[in-house]
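For this view, one protein chain was removed and the others were kept in their places.
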Amino acid sequence: MRNDYIPYPARIVSARDETYDTKTFRLKFTEPSVAEDFNFKQGQFLEVSLLGRGEAPISICSSPLEREYFELNIRSVGSLTGAICRLKEGDILYVRGPYGNSFPFKEVKGRDLVFIAGGIGLAPLRGLIQMVLKNKKDFGNVSILYGAKSPEDLCFRDELEQWSEVEGTSVYQTVDRASDGWNGRVGLVTELYEAAGIEEGAGEMSNTTAFLCGPPVMIRFAARKLKACGFKPGNIYVTLERYMKCGIGKCGHCNIGGVFVCVDGPVFSWEHVEGFTEDF
Amino acid sequence: MYYYLRREKLAGLLLHLSKEWSVLAPFRNSYGDVTLENLDSVAENGRAEEIASRLALGGRTDSAQLLSPPKEVFFPQSEILFQFSEKGNGEFAIEQPEGKDDPSGNKPKLLFGIKPCDYHALLMTGRFFLEDNTDFYYSTRANGSMVIIDSCIVPPEPEACFCSSAGTGPLMKRGDEYDIQLVEEGNGFIVDVASSRGEDFVSGLENFFKIADEKETARRLEEIRKEAVGNVELKVDFKGALEIMKESPEEGETGERLPAIYREIADRCIYCGACLYLCPTCTCFNVYDNSNFCSVLTLLEEGERAGERVRVWDGCVFSGYSREASGHNPRDDAYKRAERRYEHKLRYDPVVYGRSTCVGCGRCLTGCPVDIGMLKFIEEVTVGNEE
Partner (left out) sequence: MSKIMERKITTCIYCGCGCGLYLQTDGNRIISSVPSRNHPVSDGSLCVKGWNSFEFENSRERITQPLIRRGGKEGKLEPATWEEAIELVANRFSSFKERYGSDSLAFLSSAKATNEENFLMMKLARAVFGTNNVDHCARLCHASTVTGLALTMGSGAMTNSVEDFDKADCFLVTGSDTTGQHPLIGSRIIRSVLDRGAKLLLFDPRRIRLSKYAHIHAQQRPGTDVAWINGLMHVIIRDGLEAREYIEERTTGYQELKRVVERYEPSYVEGITGIPAKVLEEAAHIYAGTRKAMIVFAMGITQHTTGVNNVKSLANLAMLTGHVGFPAMGVNPLRGQNNVQGACDVGGLPDVYSGYQKVENPEARKKFMKAWEVDYLPDKTGLTLTEIFQNACRGKIRGIYVMGENPALSDPNLNHLCGCLKRTEFLVVQDLFYTETAEYADVILPAASFAEKDGTFTNTERRVQRVRKVMEPVGNSLPDWKIISMVAKAAGYHQMDYKDPSQIMDEIASVTPIYGGISYDRLEPFGLQWPCPDKNHPGTPYLHKDRFTRGKGRFLPAEYQPPAEEPDAEYPFVLTTGRTYWHYHTGTMTRRTSVLAREIPENYVEINPADAEAMNLKNGEMVSVSSRRGSIKVKAKVTEYVGEGLVFIPFHFAESPANILTLQDTDPEAKIPALKVCAVKIEKA
């Protein structure tokens, strides 16, 4: 019988500093058969181990269309992620997955898309953005609204630049606190709505789908405002984070209400979760 | 079919069964507790006499609750998921136990003498672990197992258990999902065989099980059931509680009352975890790595780097249970954790499983150092409901 708890070694092909505390790792399973069998969908996550220290759920931040490797964006926030962030090219991580459901892709073809991300919340959306932009002709306008605590906390800066150059794609950035040399906007990510044409009283946004990822407070705030701006809750997708230990709906940690974030999510339509009494 | 099993045959039966099964049965120790023990560990000390004298079976004359819920057999408090040791190139050799740590060896387990409430709980944990993404470890330990129920005529914990209200006992009913139940009668047991698997089990054991008259036994069982239900003194409005919990708790009168109850519980609670550890349907676990090379004070730098990944019972009353790596905790406030516990059992699981995962065993009350427990919660929630 298959044992879902056994991780497989994956070698770090490259490790790039994204910010002062965040790194993007490019990985490949060392066993060819494992690498061969590894397929994932946009929005799914992996359980990543540093054996001896532990395991954490990390969303895949690369595009499923890329078969040669997968990427993880990891922020050093605790002893495990801290130790992972000290790893270098050639080091081994232990990985199992993918887990969870995925973002709609085919289903949103032909529609305008808005991506709203806070901090490293851009990572889970990145794979989807890459897929969409690679097939841009199948989609309408794409807006990427990205906010971070400070300019130093913005991830994927080069890519944001590249994305903004794709036709019919706009990138808006903002920070909570400016630092020297920052000429961009200062404020919450929701303050970017207007620039992206999302306004209260502008009528129903029936041809636009929004994707959200970021800190829990941001998600609630941003989704509520989208609703006020004419988005149907069914056209808003959020990806939720939760402490989790197994990834297969057994350990119980990610249970909110009657759902498991790890198997019923991490992607939820706002329609599904807006009524949850519990904090995300 | 119905059979009759004489008490004096019990020990012999268990020893006979232990040839093919890893037999686990309730034994009373000299400290007054009843625990589910492997026959091998008991029999070594004195064979049949020892077994007969310590066996705690019989819903009327020896009605006893297992100290730990039987989930521990398939889902131990702590178990190794796999072991790892460094190979030298940064990679580790990973070895999964394949049930090697399971003392039952290769024999399937026979749980002989499980109370109906605990049996219902096993059905639920079985569904939870085996359906959708089968849990390797639970499945390995539970593979081929069978449960024989010892129904209650007298409640084992009269001040805490409320199976008749929770709908899980005191006897099984034909039509329920079970193989065999024992119901104490006279100097032995009525053996109610309710499935073909049960019939297969008793066939070939004619030395122990004597066929009983179908009609007469059915009539007698009905009598006993009535008596047994009457013997359960604790009655709570379980259905009423489920109805109340079903409403959106943010609205109406319960919308104010429930949070107040949760707060009261959170204040009183000393966060020992007993209600979760002892709950026969609580399945949460934590996973951690036990290794020899990650401590601040590392003693021996040479030597093999090795360790194991372990899972251990966990529970939603602990703040760390839901705290995320970022430090954010959706259930930072203790009352949110109390709410979680009761809503899970009484509000969400009925939707997911079609019935509440509280089986009314009462262990959360007997094990609680400050006397909280599901029973009291239900009583408080349904205050004012018509009898």
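The letters A and B name the chains in turn, as written, and every chain counts its residues from 1.
Note that contacts are C-beta pairs under 8 Å (C-beta built on N, C-alpha and C of every residue); 3 or more make two chains touch, one makes a residue touch a chain.
These figures come from a predicted structure and were not determined experimentally.
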item	value
Shown chains that the omitted chain touches within the full complex	B
Touch criterion as defined above, residue of B:Asp118, B:Asp135, B:Asp237 or B:Asp314 at the omitted chain	B:Asp314
Chain B residues that touch the omitted chain in the full complex	22, 29-33, 35, 37-38, 40-41, 44, 67-68, 72, 76-80, 101-105, 107, 267-268, 270-274, 277, 286, 288, 290-292, 295-297, 299-300, 306-308, 310, 312, 314, 318-320, 323, 327, 366-371
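In this section, only the chains that are shown with their structure count from here on.
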item	value
Separation of mean Cα positions, chain B and chain A [Å, integer]	39
Residues of chain A touching chain B in the complex	1-7, 9, 30, 49, 51-56, 77-78, 80-81, 90-92, 94, 215-216, 241-243, 245-246, 248-253, 255-258, 263, 275, 277-280
Complex contact set, residues of chain B against chain A	81-82, 84, 90-92, 94, 96, 128-129, 132-137, 139-140, 248-250, 283-289, 291, 293-294, 305, 307, 309, 311, 314, 316, 321-328, 330-331, 336, 340, 343-344, 348-349, 351-352
